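Here the structure comes first, spelled out in C-alpha cells, and everything after it is commentary.
The complex appears here minus one protein chain, its other protein chains still in place.
Think of it as A, B and C in the order they're written, each chain with its own count starting at 1.
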Amino acid sequence: MEFSIYDFSSFTAWIDSSLRASMSPGWAVAIEMILIGIAILTFYAIVGLFLVYAERKVCALMQNRLGPNRVGPGGMFQTVADLVKLLFVELVPIKNADRALFNLAPFVVIIASFMAIGAIPFAKGLHAVDLNIGVFYLMAISSMGVIGVLLAGWASNNKYSLIGAMRSGAQIVSYELSVGLALVTMVVLAGTMQLSEIIEGQRWGWFIFKGHIPAVIAFVIYIISGTAETNRGPFDLAEAESELTAGYHTEYSGIKFAFFFLAEYINMFIVAAIAATIFFGGWMPLHVFGWDGFNAVMDFIPPIVWFLTKTFFIVFLMMWLKWTFPRLRIDQLLTLEWKYLLPINIFNLLLMAFLVLTGLHW
Amino acid sequence: MNSFTEYFRGIFSGIRSLLAGLSVTGKYFVKPGTTVTQQYPNNRKDLKMFDMFKGEVIMPHNEKNEHKCTGCGICEINCPNGSIEVISASIVSEEGKKQRIIDRHIYHLGMCTFCGLCVKTCPSQALAFGQEFEHAVFDRTKLTKVLNQPGSKIMKGVE
Amino acid sequence: MEKTQLAALAATLAPDAQVVQGKQFVEITLLPTELYTVAEKLKNHSDTALDMLVSITGMDYGSELGTVYHLRSTVHNHMIVLKTRVSDRENPEIDSLCGLWPAAEFHEREAFDLLGIRFRNHPDLRRLFLDSTWGYPLRKDYKDDINILAK
Partner (left out) sequence: MEEAVKAPVPEQEEYVINMGPQHPSTHGVLRLVVSLRGETVRNVEPHIGYIHRGIEKMCESITYPQIIHLTDRMDYLSAHINNEAVCLAVENALGIEVSDRVKVVRTILSELTRIQSHQLFWATFGMDLGGLTCFFYGLRDREMILDIFEETCGGRMIVSYNCPGGLMNDIHPNFQKRTKEFISYFRKTLPEYDRLLTGNVIFQERLKNIGVVNREQAIAWGLTGPVGRASGFSCDVRKHNPYSAYDRVTFKEILYDEGDSFHRYKVRMDEMWESMNIIEQLIDNIPAGSYAEKMKPVIKLPEGEYYQSVETARGELGVYIVSDGNKNPYRVKFRSPNFVHLAPLNLMSQGSKIADLVAINGSLDLIIPDIDR
C-alpha cells in the first residue's frame, strides 16, 4: 500500500477496502461518512480561520496598515483568539423573536456551505462525492444559504434585519441566474457536468484559455455574481454596515454570529473553488502540449497545491474588489444583473455554443 | 443605434474606472514601506511629542526646587472652567515685609480643556504645558494635582 | 447701493418702523404685528431683494423678549437686520416667517426651544434640543440648579 501526494484515489480505496473487510458494507459506508464529515469539519474550521486572517491582512496592507500583529507571529492566531472569545460571548436572547427560527437560521447557512464542500475535488481522488451532475449540485446547494439569511432576518424581530434579509433575497434570486448561466457556458465547452471529467478535460489547457473570449467573459461574470451571491462587498447590501448597521445578523451574538461569519468566508472559498475548478482546471497542473519538460516540472508540484493556489488567488481577487469599491444601491444591483449581466450572459452562451459547434476552440 | 453604442460605451468606461480604482489599492498592496501605523506602546521610548504639545499644565521648577508662581490668581480668574485653584498663604519675608506666596496650586486635569489661557496670561511665566499625555487613571480624584512641589519656594527676583 | 440709500428705502417700505443705520448694517426695529408684511415687502422689492435668511436670534432684553433677523440679499450683497420685541413674557407671540423663507423653520424652533417665543403659523413648532420638561434656558431669569458653572 503506497500513498502518493499526487493521487489520493489509492489512499481512499485502501480505507474503503479495509473498512469493508472488517464490517458489513452498511457500517462501512456509515463510518466513511463520519470520517468525511470530520475531515470536512476540520477543513472548514481551518479554512474559515485562515480566510478571516488573510482578509484582515490583505485589507490592512491595501490600507497602509499592519493588520493583526499581536497574537502569535504576525498575528497568526488572532482569529483563533477571536473564536475563543466568541465562544464565551453571551448569547443575547431577543424579545419577541421567533425563537425556533432564530436558532435555526445559522445552522441553515452553515449546512448549505458544508454540503457544497463535499462536492469539490481538492486533488485527484480527494473528493467526497463525484456526482455526475456536480455543477448542477453545487449551484443548487450554494443558493440554499439564502434561506438561512431570510430566516435570520425574519426571526430577529428587528427592522434592520428584515430589510437586510429582503435585500439578500432579491439579490440572490437575481444573481443565481448569472452564476448558473456563466457555469452553463462552461458546461457547453466541457460537455459534461461531472467535475472530475471537467478537470480531466482541462489536461491540455485550462478552459479559460480553451474557450477564448467567451470563457473570459464568463469568468468575469462568474466572479461578479459569485461575489454578489456570497453577500460580499461591493454587493454586501444585506449587511451594509453604514445603512443597516449589520443587516440580517444585527441581533446575533456569540457563536451564532460566528456561524454567519464563518459561513460567509466558506462561501467565498466555495465560489473561488468552483471558479478554479471550472475555469482554471482545478487541481490540474498547467500543461502545454508538446513541452514535455515543462509539463514534467509542473506535474512535480502536487495537485492539492495547484488547487489551493488557484482558489486563494481568486479569493484574493474577491478581497481586492471588496476593499476597493463602494457599495451598490439595491436598484443598481438589480439593474446590473438584469440589464447588463443577463443579456451579456445569454449572448455569451450563444457565442460559446457557436464556438463549440464550429470547433474553433482547441 | 445611438443608445446601443451608449450602452457599450457605458460598460467599457465603467470597467476602466473600476480598474483605475483597483490599481490604487493594488499599488499599496504590493508597495512595501507605505504602512503608516505606529505601534504605540512599543514605540514609547522614541515617541516624542512636539514641544508645543498641550498635554497638561505644569509648573516648571529649577534645580533648587524653586518656581516662579507668586500666587496672584490670574490663572484662576482666566480659567474658563474652574480647573485651577490657587490657595495662597502669607509669610513674612527676610526683609520683614509681608509677602503672599502659594500654599497649593491645585490643578484639576479632569476639567481642563487645554485652552492655554492660564499659561498665556501668567504675568511671571510660572506655568507651562507639559508633554505628558498618558493621563489614564483608575480614580478620578487622582486627576487633581498640586503643581507646586512640596517644600518649593518662589524664585528670587520674581514679583 | 449705499447704506444710507438702503436705509432710506427701508424707511419707505416700513413707514411705521424705526430705521437706524447701524455700525455694520441697516437695522429696522418694528412691532411684531407688522413684522410679516414688512419682511414680505423687503423680500420682494427688487432693490432690497432680501432672499436669504441668515439667522434668527432669540433675545431676552430683561423685561421684553425679542427676535433679531439677519437677512441678506444675494443679488446686492447687503444685509438688513430686523428686530422686534414683545413685552409679554408669559405668552410671547411673533409671526412666523416660514412662509417667506423655509430656513426660518429650524431657527424659529430653536428660538422657541431656548427662549419660549411662540411663532404664529409655524408649521411644526416643537422643542428642538430639549424635552418639554425643561424651562427656557436662554432667558435671563432661568435658574440652573443642577449644573452650576458660575464660580
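Keep in mind that, in the parts below, contacts are C-beta pairs under 8 Å (C-beta built on N, C-alpha and C of every residue); 3 or more make two chains touch, one makes a residue touch a chain.
Quick caveat, the model's predicted, so the values are computed rather than measured.
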item: Where the missing chain makes contact, among the chains that are shown; value: A, B, C
item: Contacting the left-out chain in the complete assembly, out of A:48, A:234, A:285 or A:303; value: A:234
item: Selected residue (touches chain absent from view) among B:58, B:101, B:117 or B:143; value: B:117
item: Contacts of chain B with the absent chain, listed as residue ranges; value: 13-14, 17-18, 20-21, 23-25, 36, 49-50, 52-54, 74, 78, 80, 113-117, 120-121, 129
item: Interface residues of chain C (partner: the chain not displayed); value: 22-25, 51-55, 57, 59-60, 68, 70, 74, 77, 79, 81, 101-103, 105-106, 110, 114, 128-130, 137-138, 142, 149-150
item: Contact set of chain A toward the excluded chain (per top definition); value: 59, 62-65, 159-160, 163, 167, 233-234, 236-237, 240-245, 323-332
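Note that in this section only the chains that are shown with their structure count from here on.
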item: Centroid distance [mean C-alpha coordinates] between chain C and chain B, Å; value: 41
item: Residues of chain C whose C-beta touches two or more other chains; value: none
item: Chain B: positions in contact with at least two other chains; value: none
item: Chain B residues touching chain A - in the complex, by the definition given at the top; value: 11, 18, 21-22, 24-26, 28-29, 34-37, 39
item: Parts of chain A lying in touch with chain B, wherever the complex brings them together; value: 58, 61-66, 69, 320-321, 323-325, 340
